[in-house]
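With one protein chain removed, the remaining protein chains of the complex are shown where they sit.
Order as written gives the chain letters A and B; numbering starts at 1 within each chain.
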Amino acid sequence: MNSSAFDIAADVRAGRVSARDVVEQHLATIADREADVHAFNLVMADVARRQADAVDGDVAAGHDPGPLAGVPLALKDNLCTRGVDTTCSSRILQGWKPPYDATVVTRLRDAGAVAIGKTNLDEFAMGSSTENSAFGATRNPRDLSRVPGGSSGGSAAAVAAGFAPLALGSDTGGSIRQPAALCGVVGMKPTYGTVSRYGLIAFASSLDQIGPFATNVRDAALLLETMWGHDPLDSTSIASPLPTLVQGLDDGVRGLRVGIVEELTDVEGIDPEVRAAVSSAARALEDAGASVDRVSVPSTMYGLDAYYLIAPAEASSNLARYDGVRYGLREEGTDIGTMNANTRDRGFGAEVKRRIMLGTYALSAGYYDAYYGQAQRVRTLIVRDFAAAYERFDVLLSPTSPTIAFEAGSKTADPLAMYLSDVCTIPTNLAGHCAISVPFGSDSVHNMPIGVQILGRELADALIFRVARALEVNRGA
Amino acid sequence: MSVITSASGTEWEIVSGLEVHCELATATKIFCSCANQFGEEPNTNVCPVCLGLPGSLPVLNEKAVEYALRVGEAFHFTVPAQSVFHRKNYFYPDMPKNFQTTQYDEPICEHGWLEVDGVRLGITRAHLEEDTGKSMHMGGAGGRIHGASHSLIDYNRAGVPLLEIVSEPDIRSSEQAAAYVDELRSTLKAIGVSDVKMEEGSLRVDANVSVRRIGDTGFGTRCEIKNLNSLKSLRDAMDHEAARQIEILEDGGEIRQETRLWNENEGHTASMRSKEEAYDYRYFPEPDLVPVQPTDELRAHVRATMPELPAARRTRLMAELSISEQDARTLLSTDGLADFAEAAVVLGAPPRDAALWTTQDVSAHLNVLGGGATVEGLDPGLLVETLQLVSDGLVSRNQGKEVFAAALAGEGRPAQIVADRGLAQVSDSGALGAVVDEVFAANSAAVQEWRDGDDKVRKKKRGFLMGEAMKALKGQGNPQLLNQLIDERLAD
Partner (left out) sequence: MTSSPARLTRSDVEHVAKLARLALSDAEITEFTEQLAVILEHAALVSALDTSDIPPTSHPLPLVNVLRADVVKPSVGRDELLTSAPDAESGRFRVPRILGEAP
């Protein structure tokens, strides 16, 4: 049951196990625990069975189904799946069946992966706990009284609970890495532009990026490698050659220069046990031959504020299309304006409305320069400060989340406190860089997992995987 | 300068700038691969991108960029190193994403001009953007929005590439505005970027109009007039709006800056919304698209493939064909007409005749055929051969017109038509002389009156004899030879 994606694919391709059996085992696990965890908005049992049978058919016919042959894959429910409900965990999209597949969905199906369900998220990926879902909160499989993080909490929980060895999430300000840390799995945000966003329902277009979840570093690398690459349907997709993420994974960290980011590690609000985990991760890397030093990346301390102007601004525009005219919910009104406003008021949850309001305000006449324009300049500062740090260091290190998974309901009344959960992850999105969260130890009181974050510059994806692998190998030490 | 004299005797002038929206004639829409096609069944040229479905993303059409650059060349624009798309945010149901992707402070073309009747009119900018869908208003009177119970939306037009061309406030009369649009249209058409049909909405004009007293140099408060569907409605609406503003100002009132709609049927403008209600569009850079930086290669390609522009061609036709500006304009007003005349010249027709016969007789032929008839397929050789028959004296000029019309109508080559209709002119002096002798014999009284008469009588009698001779020849006598023979006999 706890086979890695790598092993499952190898076994299915060799005909040692059938994809159908693999799917049935995972569906059984889901049947067992999903009621408690609520990782999924939709379990695609029949679709998954048919797809698994097709994979088995390929194997029987002597065709190679691909590198992810028969591996169950959970899809965050903001990824379009043709003819299958895609909701963004919002009432406004409830029941909507996209007429097309996201590019990643097509690519992974072509690689033999078996989509097993659509996972819960904070509505439109806005949140850090997966409590802002119109269809109920997801719980942390490690402790059901706690949140799984968010917004890709359903995907993180699905992997942590053994519902699927692989899952896709999207990361706008930490929405893959933070839940990965809180659920004790590996989660990675690739360099902006390396994975097509076509079919990812937009939250903040200049920040959104699809990335992998897995129980281990190698599976995450395999998943990213399979979906990586240029897509002519996404203007912001870069034509970078396919990196060999998996192949160099065990090349080690000897000679690498690792910098611990002071502004993301040594500041108020970081749980001392989390800080200690970062220190011991640093020691583990040193033991493996890397050199470690502290580094200041000063403007990252403004990342959170810049993010909470830029992301809502883009979101306010991206979410304007949900108006009750072409698809999704409609709440009637006597005229078009009233219908639009009623639909949007009933269709969106509080956090989405809050961010639409914030973003609309930040872009509105008289405030653009002070808020949105200023945030864009801070974004430049962050890019520059990172560039300076990467002249001295190959990768950077920090906590993924300031704390371990918090109690459900503990931050829902205080938006700002919730926003602070993303303080360590946001700068990477603003810069368009890559970063990965890898489990490294647990807290002593609750035995909840702690994640450390490895940050890399643009297109350093293979490098941060290699460092993450080194941590994974040495975490027992 | 065009002066408007008000009822009180004060002299005013219009100050106007025009915003022209031109649909580009690309095969596909600006950000997706749906067909850019007018008149299809509703919602058949739509896809996830132009319908704004969640998760869809735009990709810019290279042809739209190339066409914008052609416009840049045609109107002497500066093309900045980079242009950027923005989102213009407002809610309207014909706009699938509730924002319009358009260019804002970094347009693809800046600072151009065109010349109208010797006056250079500035063009501030031209920028690329997407068109909206179309609404049908139901349950009200005459399909109007006011009083409708509901509306039906077709998104086939959503995402059609538009180039918005914004002029400087250099226009001083409604005639000049119409001439500006006319020049713009013929040039946009000549460079192949748009079919510029105002009636189908592929060219749409909004006019900013203000007035000022002659001698004033400042600008008055302006109103924007929309819904102008023809050059006539542009002229009428501007004149009407100017009169409205002059009346208010002379009564001591103030002009409210607002958008007004032209009502074609009732012949007036009506307020649509005032500036206080103006939208806050919250422009910001479109994060799903990347900047456009036209390459030297693309710009060179555009330059190398530019056709001759209407203004330059007009000047050349006037010189080469020895015709008036009006005739040159006529040649250029119908597709292919000037090409026909020029082709005839190349094939050997005398230039001026070729031009004038084309403007008159080819145009007449198209008129007879009615709407939809085009020059395409007509053989300029027919004109060359007809003019040759005339200059050879085989047919008269008038007969030539008849022959040419028949040839255009497909009755055959001109020479064949002359033969079939027995039109060949009699140019044999012997045969003509015999006819003249017969006429003189039969009309000796008239000949005598000529001999006795003064100049006035002589002219009359001579004309009579000529007419009799031509009648006897069924109109096919060579008039010059006949005249010559009659004069010889009279002189005997």
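Here, contacts are C-beta pairs under 8 Å (C-beta built on N, C-alpha and C of every residue); 3 or more make two chains touch, one makes a residue touch a chain.
The model shown is predicted, which means the values in this text are computed figures rather than measured ones.
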So which of A:A61, A:L416 or A:V445 would be touching the chain we can't see? A:L416
Touch assignment to the omitted chain, from A:I210, A:L224, A:A306 or A:A408, lands on A:A306
Touching residues on chain B - with respect to the absent chain: 26-28, 33-35, 41-48, 51, 59-65, 82, 90-95, 98, 132, 135-137, 145, 148-155, 226, 259, 261, 272-273, 278-280, 282, 284-285, 287, 289-293, 295
Contact set of chain A toward the excluded chain (per top definition): 96-97, 99-100, 192-193, 206, 232, 235-236, 238, 302, 304-306, 308-309, 316, 320, 323-330, 332-342, 344-345, 348, 350, 353-354, 356-358, 360-361, 364, 366-367, 369-371, 373-381, 383, 415-416, 419, 430-433, 458
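Everything below uses one rule, namely that only the chains that are shown with their structure count from here on.
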For the chain B and chain A complex, residues of the former touching the latter: 48, 51-60, 87, 89, 91, 93, 96-99, 151, 153, 280, 282-284, 287-290
Which residues of chain A touch chain B in their complex? 78-80, 86, 88, 93, 96, 98-100, 102, 197-202, 204-206, 232-236, 313-314, 316-317, 320-321, 323, 325-327, 336-337, 340, 360, 363-365, 368, 372
